[in-house]
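Taken from a larger complex, these chains appear in their original positions, while the remainder are omitted.
Labels for the chains are A and B, by order of writing; each one numbers its residues from 1.
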Amino acid sequence: MTHTPDIKRPPKAWVDKLRAAGTANLSGTLAHMGIRSVHMVGPVSRNPGMTIAGPALTLRFMPKREDLYGQAEYDDPEKQLHRHVLYHAQAGDIVCVDARGSLTSGIFGEMMLTYFKGRGGAGVVIDGCIRDYPNAKDLGLGLWVRGLTPNFHTQTDLMPFAVNEPIACGGVTVMPGDIIVADDDGAIVVPVGLAQKLLAKASQEHGWEDFSRERLAEGGDLRRYYPLSDAARPEYEAWLKKQGKAKKKR
Amino acid sequence: MTHTPDIKRPPKAWVDKLRAAGTANLSGTLAHMGIRSVHMVGPVSRNPGMTIAGPALTLRFMPKREDLYGQAEYDDPEKQLHRHVLYHAQAGDIVCVDARGSLTSGIFGEMMLTYFKGRGGAGVVIDGCIRDYPNAKDLGLGLWVRGLTPNFHTQTDLMPFAVNEPIACGGVTVMPGDIIVADDDGAIVVPVGLAQKLLAKASQEHGWEDFSRERLAEGGDLRRYYPLSDAARPEYEAWLKKQGKAKKKR
């Protein structure tokens, strides 16, 4: 019987904070921590406006070789590894797939994605395609994919090869259990070992950003307001006080 | 005078059934019938949610050679072959164009597409671009294209070369009169000679799919419900009976 390893999941609090931080904040901060780029290039959001975060279940496809994948898998679906990655799904999980950028392989279809959603899955990030999008788009799952196709997963050039092993997705290495964050800017990997340090750094937010945004939107001087100059600090502090009063009034 | 051949059209019943079946169902079934992939990679839907099906009128572009395409065509629009493919248009037809993946050639503009729509055309599948999209998008035509451009059809590298001859579109061979089916998953070719056999196979639908989908959405076990296991069959039959009653009540 096919057996594949499960992953170790990070504390939910980390995941929630990472989701709130957003990919632009996290990717930039990780770069300053020495991790050049965690942006998976290729998969793009098919649910504009949605943000998800969660631990990565991983699935690796390889070029199909007919002596390694064939009749046995057709006869006994239980041998198909793309099912097994879903068996591990828990609430909030994200399935991350190295599908080698294929535009002719639909990694999951509606039934599989329905099952994943039923198990509480947050979404999928696939360097490749899904199929059955006309139905799948309404499931409420996050869908970051390179494209769409009517073909099934092993129809042309690929075969599923490994579950919860390291993969390369969109040019980035993803370890099982790393944390995926995805929004309209794209999908990134947060190495789980760096998550706490990252959150500490990324949370040192510039309190003045809301103030500056307001001023810039009114035609304020970029040099004065972004980053906040010493000259503008008194103005900012006055604004802060006013904000406080405004909040109290409400 | 320019003369181009017409196509032989399939029975409307076939077309209607193929449209209802959807591309994912058809592509997968054709694969099991030995046709590796009928998905035209490149053209994507510009009318999300729309599904079309119909016989293929074909148009083949070739690299422009100034001794073969030039002043005569500018002086006498009747010599321009991209008009002639539209002259054959009947209600429900789909124009399928090998535009060599060009991103700088707008195969049809608003006026041509308006004419095609006026003739009852169902849509276009172009391995290339259209122009005038700001107006064309509201015509109600199905538009599967690789991109958009303001350039006209022979502005840069291409010239129209043949009408209703075999073409390669998105990496798939399309014969004039083959049946195109297109939805959000993409556009496929159904070889007309296989249409009946395909419909016979594809229509052997799994009656239990609606039942299984419901169970999976509630967190049911994939092994039990997809494909339907023997263990779950009594549960399915009970569900079926209930469904029947529910329908009667309505």
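Things to note:
Basically, a contact is a pair of C-beta atoms (placed from the backbone, for glycine too) under 8 Å apart; a residue touches a chain by one contact, two chains touch by 3 or more.
These numbers were taken from a predicted model, which means no experiment stands behind them.
The copy number for the entire complex in this file, given 2 shown chains of one sequence, is 6.
Just so it is clear, only the chains that are shown with their structure count from here on.
The copies subunit A and subunit B differ by a rotation of 120 degrees on their C-alpha atoms, rounded to the nearest 5. Between subunit A and subunit B, the centres computed from C-alpha atoms are 32 Å apart. Residues 77-78, 83, 86-87, 103-104, 106, 109-112, 114-115, 117-120, 131-134, 137, 147-152, 155-156 of subunit A are the ones touching subunit B in the complex. Every residue of subunit B that touches subunit A in the complex is listed here, in rising order: 22-24, 26-28, 31, 36-37, 39, 41, 44, 49, 51, 183-186, 188, 209, 212-213, 216-220, 222-223, 225-227.
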